[in-house]
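Removed: one protein chain of the complex. Kept in place: all other protein chains.
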Amino acid sequence: MTREYWRWPESRWTAPNKEWQGAKIITAGVDVGSVSTQSVILVDGELYAYSSMRTGSNSPDSAQNAMKWALEGTGLTMDKIQYTVGTGYGRVNVPFANRAITEIACHSRGANFMYGPTVKTILDMGGQDCKAIHCDEKGKVSAFLMNDKCAAGTGRGMEVFADLLSVPIEDIGKLSFEIEEEPSPVSNTCVIFAKTEATGLLKQGWSKEKVIAAYCSAMAHRVVELLQRIGMEKEFAVTGGIAKNIGVVKRIEKEIGVTALIPKLDTQIAGALGGALFAKALVEKEQRG
Amino acid sequence: MISCGIDGGARNTKVVILKDGKIIGKGMALTGFEQKVAAEAAINVAISEAGIKREDIEYIVATGEGQKEIEFANDTITVVGADTIAVNTLFPQVRTVIDIGAEEGRAIKCDEKGKVIDFAINEKCAAGAGTFCETMARTLEVKIEEMGAISLKSTKSIPMNAQCAVFAESEVVSLIHAKTPKEDIANAVHSAISDRIASMARRVGIEKEVALVGGVAKNIGFVEALKKDLEVEFLIPDDPLFITAYGAAISAIDKVSS
Partner (left out) sequence: MIANYGYKDGSGEWFISIDTDKCNGCGECVKVCPQTVFEVTQDPNDPFREEPVAVVSDGHRKKIKYTCNTCKPVTNRPPLPCIVTCKSKAITHSW
């Protein structure tokens, strides 16, 4: 199992006043990530239940378990789900899925549902990758990039710094503001060289907090450059582990001069939700013939 | 005449002192976080080896990443320029120079007079330079000096998927957990870096003869891998680490005489 860089609690949720009985279309989306797996169930296009749990040693079991957990106590069973879309890193290993769709497409669609049609730019930074998506008002992707080659600008890069400075990764955001003056960003992009640079800064007498601030702002700057490549628009959303790091998010906001939208739902389920929405659209398309 | 070249590299600062073009002293110090201190330390070692006084040095040329901070130098030269001059002096038949340092890799094409025709640089990504091998050696708990010999014992080539030194560390850790022999992992590390260096070198066009310089040229495992990738033999100077400083010292002679 891959190490978890941003820690997420496992959770499940069911819509309080909703019935699946008598529904026309029931669909599901399952997002099997390298760290966590989510499943979302939609009843007539409305959110009915979801679950989020750690990814186990194999994708098929993880998908199955997440699904079971979401269904728990609802009386709803797998056979009533008309269409399931698998997404995420393990998407081709979801045995009960009717179709696999990339996380780029699903994320975009899910964010559109969560944040509403005004969201045009989505940044998703996970433990091992960073995605930037530009979409239209329907959640259709108009530009994207995904960086999973370089550890800089991923949760992994942050973890390397947290380790170097022996601070828990959850505290990075908060600590990065415990400074008198914003330092200039760490100049090396490469995590390995940035680490050496940081060691030098500590030797020069910089406080841990100041070094953290310098790294958070370097990361923010890098992210902004990626966002510019796909076309940055004002209405933007931040999802994935990075959303938990206010040290980076606030600095991104400052650099581009806009505030990230606050979601109504747990942003973790964006991918699975998008998958379930695609599932519904695909069923309808089939029905139309 | 006594001239001096000083190469403020990312890892080590190297000094070469020449008397009428012959090496009379060499010195090295870890660059660490204070280039100035390292430069002083390295030049002092070289001076005592040469058995001269500081004032005897007529002209000092600095090169390398830290060149600007070496204030006592009279002039500076680029690494590409210094490498080419040095290699042309040692091996005039060389047309391609490959220099792999700790943080950067370079490939240079030059003419018979030692004039640079073309060059390509792999910048600031640890996956494309010597740091990659060092990082992997640390993860493998093997001394960097031993990496080469260990990898030559390998009988199996296994692929490395990660293209980033950080992610490659995790990959090496999982290979260790999967009980993969160290020599095969070391071999995989060298093939991975050699692949990237070879690709960069092809951008300038490999023309014979080819010289290999820089600290990584001392790693026989890497040298073997690169030989296979490029299908050429290399000319490697005795002290590949000091080549850039040597080139700077030769350029100091030219500066004074012109």
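Observations, loosely collected:
Residue numbering begins at 1 within each chain, and the chains themselves are lettered A and B in the order written.
The rule we apply is simple: contacts are C-beta pairs under 8 Å (C-beta built on N, C-alpha and C of every residue); 3 or more make two chains touch, one makes a residue touch a chain.
Please read all numbers here as calculations on a predicted model, not as lab measurements.
The chain omitted from view is touched by exactly one of A:A66, A:I81, A:A152 or A:I242, namely A:A152. Of the options B:C4, B:A29, B:A46 or B:A126, the residue whose C-beta touches the omitted chain is B:A126. Taking the complete complex into account, A:I101 is the one of A:A28, A:I81, A:I101 or A:I172 that touches the chain left out. Touch with the chain that is not drawn comes from one residue among A:I25, A:L202, A:I246 or A:L282, which is A:L282. Residue in contact with the omitted chain (choice from B:V61, B:M200, B:V216 or B:A248): B:M200. The omitted chain makes contact with chain A at the following residues, 99, 101-102, 104-105, 140-150, 152-153, 188-190, 193, 222, 225-226, 229-230, 278, 281-282, 285. Across the interface with the omitted chain, chain B contributes residues 118-120, 122-128, 163-164, 195-196, 199-200, 202-205.
Please note the rule applied: only the chains that are shown with their structure count from here on.
Computed from the mean C-alpha positions, the centre of chain A lies at a distance of 41 Å from the centre of chain B. Listing the residues of chain A that touch chain B in their complex gives 3, 128, 149-151, 156-157, 160, 188-193, 199-200, 203-204.
For chain B in complex with chain A, the touching residues are 32-33, 103, 124-126, 131, 135, 163-167, 170.
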